[in-house]
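The block that comes next holds chain A.
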Amino acid sequence: MSSLFSPEIRQKIEHYLQRYETRRSAILPILHCIQDEYGWVKEEHVLALEEHYQLPRVQVEEVLTFYSMYRQQEPKQFRLMLCDNLVCTMMGYKEVDSAIRGHLQEYQHKGKDCPFSLEKVPCLGVCDGAPAMLINKTRHLNLDANNVVAILKNCDTLATGT
Partner candidate 1 sequence: MEKPKIVTRFAGLADSRSLDTYLRHDGYQALHKALAMKPAELIELVKASGLRGRGGAGFPTGLKWSFVPKDAPEKYLLCNNDEGEPGTFKDRYILELSPHMLVEGMIISAYAIGAQKAYIYTRCEFYEEIAWMEQAIHEAYRHGYLGANILGSKFSFDLDHYGGAGAYICGEETGLISSLEGKKGQPKLKPPFPALSGYLNKPTVVNNTETLAVIPWIVQHGPEKYRAIGTEKSPGTKLFCISGPVKRPGVYELPLGYPLQKFIEDDAGGLRDGKTLKAVIPGGASAPVLTADEVAKVTLDYESMANAKTMLGSGAVIVIPEGQSMVELLKVTVDFFHHESCGQCTPCREGTGWLSNVMHGIYQRKAKLKDVEKMIAIANNMEGRTICALSDACAMPTRAIATKFGDEIRSYIQRGNHG
Partner candidate 2 sequence: MGIIRVNRPAADRNAFEAAWGYVTSIAKGMQLTMKIMLKQLLKLEKSETLEWPEQPATYSERFKGKHFLTQREDGQVRCTACFLCATACPAECIFIEAGEHPDHRIEKYPVRFEIDILRCVFCGLCEEACPVDAIRLGPEYVMAGSAGDKWVYTKEYLLARPQLQGGIASIKVENDKHPAINKIASVENNKSVVRH
């Protein structure tokens, strides 16, 4: 067995392969599980899935590239997923966006390593709290230029703390 995946992951993969009617159905949950563990899905993961679990690499790659939540690049510690859809646009997404960008640029000026990566995502399904953003798995609602910076600074302290 491959040493690429930890025993827990291997156990989870086996579980998912058994859980659904077809092995193929397990591709999405397995990729989620790998991403939760490693932050992103590497080429070697896809190849290992084919080698050890007979999930064809083309099928896995198709799924991996089709769905927007999967990452194929090394992530930063905090993945900022800012909704840029209708309601958020009306409710001040642009100000939030520029506030975030301003904050991220500070890292550049200071020459510090930025722990954030910013992504625009479609509607997060929380339009009553627009503008909304997901940081990793935590939802932040009713953002504006001020509170978003506070949230980012809070993350900052977490980042430097660890």
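If you want to know what made the cut, all candidates are chains of the complex that A comes from, given by their letters.
Rule of thumb we're sticking to: contacts are C-beta pairs under 8 Å (C-beta built on N, C-alpha and C of every residue); 3 or more make two chains touch, one makes a residue touch a chain; residues count from 1.
Fair warning: this is a prediction, and the values are worked out from it, not measured in the lab.
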Exercise for the section: Would you mind pointing out which option among 1 or 2 touches chain A in this complex? Expected result: 1
Handout entry: In the complex with candidate 1, residue positions of chain A that touch it
Key = 19-29, 31-32, 59, 62-63, 66-70, 81, 84-87, 89-91, 121-130, 134, 137, 139
